[in-house]
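Just one protein chain is left out here, and the rest sit where they should.
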Amino acid sequence: MILETLSTLFLVLGAFFSFTGVIGLFKFPDFFTRVHAASVTDSIATILIIFGLILRTDFGLVAVKLLFILIFMLLTSPTASHALAKSARHGGLLTLAETRAPKKEDND
Amino acid sequence: MSFIVDYYNYWIVVFLMMAGFYIVISANNLVKKIVGLNIFQTSVFMMYISIGKVSGGSAPIVAEGITTYSNPLPHVLILTAIVVGVATTAVGLALVVRIKRAYGTVEENEFEDKEDLI
Amino acid sequence: MAEFIDLVLLGMLAITALRVIFLKDLFAVVMLFGIYSFLSALIFVNLDAVDVAFTEASVGAGISTVLMLGTLALTGRKEKTSNHPALLPLLVVGVTGAALIYGSLDMPPFGDPNNPAHQHVAPRYIEDSPQEIGLPNMVTSVLASYRAFDTLGETAVVFAAAIGVLSLLGLPKRDRQAIESGLKSHLVLRVVAKLIIPLTILFALYVQFHGDYGPGGGFQAGVIAAAAIILYALVLGLPMATHVVQPALLKTLAALGVLIYAGTGVANFFLGGNFLDYNMLASDPVAGQHIGIILIELGVGITVFAAMLSIFYAFAGQAERTNIQ
Partner (left out) sequence: MLALAATSIAILSVMALALARALRADTVYDRILGVNMFGTKTALFIAVMGFLSGRPDFLDIAIVYALINFIGMVAVLRFFEYTATDDTQNNKESS
């Protein structure tokens, strides 16, 4: 019973953080802040939701698989975000502060 | 409502099929044509899998406490079709690469003009 | 609940397809096509076709996207705007679509257990295959035993497609000089990729041999193993990858897989059975079936791995060659 309540709490929190991430994807002013919003919330939402699901298993093979997914996603998701941001930087994308400096902002 | 649920999958399949068909016949670029062909192909997969679904059924892997299973036969047909589909897509893309090298373009209307060069 | 998810996912799929029509940037088209494949895999999970979803996620979304990106790198990423009017195609599509919608009204309702499709051979597969073949995964039973002849044909098609691509593009030469390529500046990516690749190959082996009990099997395992090497080639450069898995080896492996498959079938002749009827492979028919299925799944896995990887090598070799020139 305690486990289930805890699991529900984790799941709801995870869903909430997913939402904040995707709202950040729309609302933040420039690309680098958007990467930030997406990747940070991605990690925390993954951790919370996977733990919420693990608490609903009988801690057997399914829990191990879930842990495997968690490790995998914690390795790949931030790496992908990092590489993307780096690639964007090399590709000449500027932050909002830099675009503002020469002229008025034109980003949406 | 039940009328919509009964036929919704088929309508979406028809829509996807027509979207793929439209890309194939209207696009000029050969890569885009292949994307269209793939969309068409996926709609056929969707059709088969929709037919194989049984309401209230479960995935056709035996487990305790489950009595209704969905039809495994369409799954088998489509599983192999997907792999073959990708293999043929690869052949198509390889042909596109060769066409680019021979004609210098992958736009259909452009290389039709150059046909007498080769 | 499942119906609701089905409704939403199919709607998303339709919107994605619609967007693909109007985009002129082919790179964006390919990205959306990746999403499209992922979405359709998700729909397959929702419609209980876990094995199909597995294949679509690995083959459709993974390999096709990589191959299409490779083609775009060679042919350019902008589609030129065509000037001839799109009215005739639109008319053709509209008329065909209307006819198909009209035809779909005669289809049996979605998910009804009394549909004709569920009356013919499916009950036999569902009720008898767990006893006859002894495997919980009915899809594997049907794929590798009841319809093994069909699957042999499909494996041969994959093999033939690989030959076709190789004869069109050719395999890259293995050279020791140009070792430095790939994503040089991405140090983090390189480290993480090195960490991921062994895990992926391990996972591919799990999928290969667990396919009898859960979703998976030779097709998926071969693709996942090929994906691991593709990741290696993408991050560390094609020359490094051809150093590890040599192109000449792939040619042998692709043929070997089909040979294992057909050889298992022929072995049954000598044991007094029919082609691809594994009952004779062991004293007990069920054990024989099990051995036969493991053998042919292995053959499928090897062929698919070699075919997919050599197709990727062919495309990547072309891109590399144009890059040097």
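The first chain written gets the first letter, and so on, giving A, B and C; residue counts start at 1 in each chain.
Methods note: contacts are C-beta pairs under 8 Å (C-beta built on N, C-alpha and C of every residue); 3 or more make two chains touch, one makes a residue touch a chain.
Since this is a predicted model, take the numbers as computed values, not measurements.
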{"item": "Touched by the hidden chain, restricted to displayed chains", "value": "A, B, C"}
{"item": "Full-complex contact with the absent chain, from C:A193, C:L276, C:I293 or C:A306", "value": "C:A193"}
{"item": "Contact footprint on chain A, counting only the chain that is left out", "value": "7-8, 11-12, 14-16, 18-19, 21-23, 25-26, 31, 34-35, 38, 42, 45-46, 49-50, 52-53, 56-57, 61-62, 65-66, 68-69, 72-73, 76-77, 79-81, 83-84, 87-88, 90-93, 107-108"}
{"item": "Where the unshown chain meets chain C, residue by residue", "value": "1-2, 5, 8, 12, 15-16, 19, 22-25, 27-28, 31-32, 34-35, 38, 41-42, 45-46, 50, 53-54, 57-58, 61-62, 65-66, 69, 72-73, 77, 182-183, 186, 189, 193, 196, 200, 203, 206-207, 210, 214-216, 220, 224, 227, 230-231, 234-235, 319, 323"}
{"item": "Absent-chain interface as seen on chain B, which is shown", "value": "58-59, 61, 63, 66"}
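Note that only the chains that are shown with their structure count from here on.
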{"item": "Chain B partner contacts - residues on chain C that touch it in the complex", "value": "3, 6-7, 10-11, 13-14, 17-18, 20-21, 26, 29-30, 33, 36-37, 40, 43-44, 47-52, 55-56, 59-60, 63-64, 67-68, 70-72, 74-76, 79-80, 82, 84, 86, 89-90, 92-94, 96-97, 100-101, 104-105, 107, 109-113, 115, 117-118, 121-122, 125-126, 130, 136-139, 141-143, 147, 150-151, 154, 157-158, 161-162, 164-165, 168-169, 213-215, 219, 223, 304, 307-308, 311, 314-315, 318"}
{"item": "Chain C-facing residues of chain A, complex", "value": "72, 75-76, 79, 82-83, 86-87, 90"}
{"item": "Interface residues, chain B side, partner chain C - complex", "value": "5-23, 25-32, 34-36, 38-39, 42, 45-46, 49-55, 57-63, 68-76, 78-91, 93-98, 100, 106-107, 109-110"}
